[in-house]
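With one protein chain withheld, the remaining protein chains of the complex are depicted in position.
So that you can tell them apart, the chains are marked A and B in the order they are listed, and the count of residues begins at 1 in each.
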Amino acid sequence: MEINEELVRKVASLARLNLTDEEVKKFTPQLKDILNAFSHLDRVNTDNTDPSFQPIPIRNNTRHDEPHASLSQEIALKNAHHTKDGYIKGPRAV
Amino acid sequence: MMHTDVVIGLEVHVELDTMTKLFCSCPTKGSESPNTRCCDVCLGMPGSKPVLNSKALEYALRLCLALKCNVSKELVFSRKSYFYPDMAKNYQISQYELPLGAKGSLTLGAKAVNIKRVHMEEDPAALTHPSGMHTSSFVLVDYNRSGNPLVEVVTEPDLASPEEAREFMKKLITILSYLGIFDVKQGIIKADANVSIKAGNYQRVEVKNITGFKDIERALQHEVERQKREVKEGKKIMAETRSWDSDVGITRSLRLKETEEEYGYIFDPDLVLIDITPEMIAKIQSSMPELAEQRVVRYINEWKIAPIDAEVIASDKLLSDIFEHVASHVDKPYAAKWIRRELIRVLNYQGKEMPQNPIRAEELIMLITLLQQKKITENTGQKIMELLMEGPFNIVEYVRKNNLEAVSDTGVLERLCREAIAEHPAAVEDFRSGSDKSLNFLVGKVMAKSKGKASPKEVNEIIKKLVR
Partner (left out) sequence: MISDFVKSVQQGKIDPVHHIRSALEEVKNINQQFHYCTTIPEQSALAESKEAKTGRLAGVAVSVKDCICVKDIESTAGSAILKGYHPVMDATAVQRLKDEGAIIIAKTAQDEFGFGSFAVNVGIGMEIPKNPVDPERACGGSSGGSAGLTRKVSFPHVSLAESTGGSIVCPASFCGVYGLCPTYGVVSRYGLMDYANSLDKIGPMATSVDDLKLVMDIIGHMDPRDSTCTGPQHAKVIQKPRIGLLKSSFAQGVDPKVQSAVREFVEKLKRSGFSVSEVELPLTEKYGISCYYLISMCEASTNLAKFCGMRYGAHEPLDGNFNEYFSKVRSKYFNEESKRRIIIGTFARMAGYRDAYYLKAMRVRTKIIEEYKKIFTSVDILLSPTMPILPPRFADIGNLSPLQQYMMDIMTVGPNLAGLPHLNIPAGSVEGLPVGMLLIADHYQEQTLLACAKVLE
């Protein structure tokens, strides 16, 4: 696998991060270093080993279909800066 | 499978009719005022944690069983990551590697449509684009819908025409409503479709954002035509995602969001594995409600209802429910015939569907009783049905007040017939020389004299007898 500046930019844009040229230059060798180190995991034989969802098997926690009070509109919106008529305002979709 | 001219696969999203959302206790119904049915969880606030609604799982399992799916032994949720203004967390809690149900089928007449998978996921928030999607400088977000429980049903590309896709959707809705897991009146059902045509070398195009089963045929017909046109003009069909604009009736190319490879699925570590045990399945299986096919058999075999009436009535859960209610009070085959023909006729006339049907079982029972007892004519019955579309009223009183009781006194009818014969000698002559039209004319005159309260069949016979 080749970790290069192009890949770093592509992944950053998927994560909605605009990197400056300096950041790309700094991150690329660091990420290469880190991911190369991490890839030694392929030496561990994990045939017939399931992924661990949590460190301890925890199962079957659900809740009943019983409504609880929601937040008031005022509280729901109190942390949002951009609001209008009870809606949260967001950037345009296209 | 790809031998038909048109190949369609559907991904149908169905809103489950639970009281609360999929991962929080906010109600799914109630206040329509924006952002009044939400909490830290469905607003995606930092610190919130999802907890699964067990009822939603039960409903999704019912659907898996009705679609004859193999049911997974465990329920596992994954995070599907993509950024969009309607997303509370910029990932959707969905299912990936291990869908709840797989390899099912749905029968359409003689054909079995294969179901690839059935999985559960949460609904995003609702977006409003104040001055249109392509021109608004911002969106307004209402999180009331955010976190509503959805099931996604994915078919194999087994559908060979837009009509068939429509039939599939219709049949699916019937199943959903029989299962009691979908609110036919308010629930939302949406579809994305993969469409390809032979002439385009079966290059798949995805059409998103199709709402309801009526729109599906329109959207797909449009897309098939578009592809045919492209091929005719010598263009290549491009792999792309297009959005259906129902108002304008066209599909538009969508600027690409993430592709499947870029969703970066991980198991949702906030949620735990849920065992789906054989006992759980058995319990749901035993509590499965009667489905449409079973009702048809019961109507025909036990209630002696004409097969055509049985099929039509059972294919619509609401129609079938109202019929069941009425049938317990009156003659079943007669009620079936009347409801199948007349109720659907008056609804169609006003462009309505069963969910908007204002006529109640009470009125139908009264009306059909009067008809059966020949207290009113079918003609009067039809008129009353039309009036019932405006709202319920006391039918007996209405019939009495407007003097609409059927004229069945033979003496009175004979008198009216004699009057008509005397008044229209020319018509009588024509009838004698073999004109059926003249007979109908005379019957019509008598009907008018009776103000529609006579039975045309009876009048017909009396005139024939008197003239010969």
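To be clear about the criterion, a residue touches a chain if its C-beta (ideal position, glycine included) is under 8 Å from a C-beta of that chain, and two chains touch if they have at least 3 such contacts.
Model, not experiment: these values are computed from the prediction.
Engineer: One chain is left out of this view; which of B:T18, B:S81, B:Q227 or B:T251 touches it in the full complex?
Structural biologist: B:S81
Engineer: State which residues belonging to chain B touch the missing partner chain.
Structural biologist: Within chain B, the residues that touch the unshown chain are 40, 43-52, 79, 81, 83-85, 88-91, 137-138, 141, 260-272.
Engineer: Which residue numbers on chain A touch the omitted chain?
Structural biologist: Residue positions of chain A that touch the missing chain: 1, 7-8, 11-19, 23, 27, 30-31, 33-35, 37-42, 44, 46, 49-56, 58, 61-63, 71, 75-76, 78-82, 88-94.
Just so it is clear, only the chains that are shown with their structure count from here on.
Engineer: Quick check: how many Å separate the C-alpha centres of chain A and chain B?
Structural biologist: One centre to the other, that is 39 Å.
Engineer: Applying the document's contact rule, which stretches of chain A touch chain B when the two form their complex?
Structural biologist: Answer in residue numbers: 14, 16, 51, 53-54, 57-68, 70-73, 76-77, 79, 82, 84-94.
Engineer: In their shared complex, at which residues does chain B touch chain A?
Structural biologist: 18-20, 25-27, 33-40, 43, 45, 51-57, 76, 83-86, 127-129, 133-134, 136-143, 255, 258, 262, 264, 267, 269, 272-275
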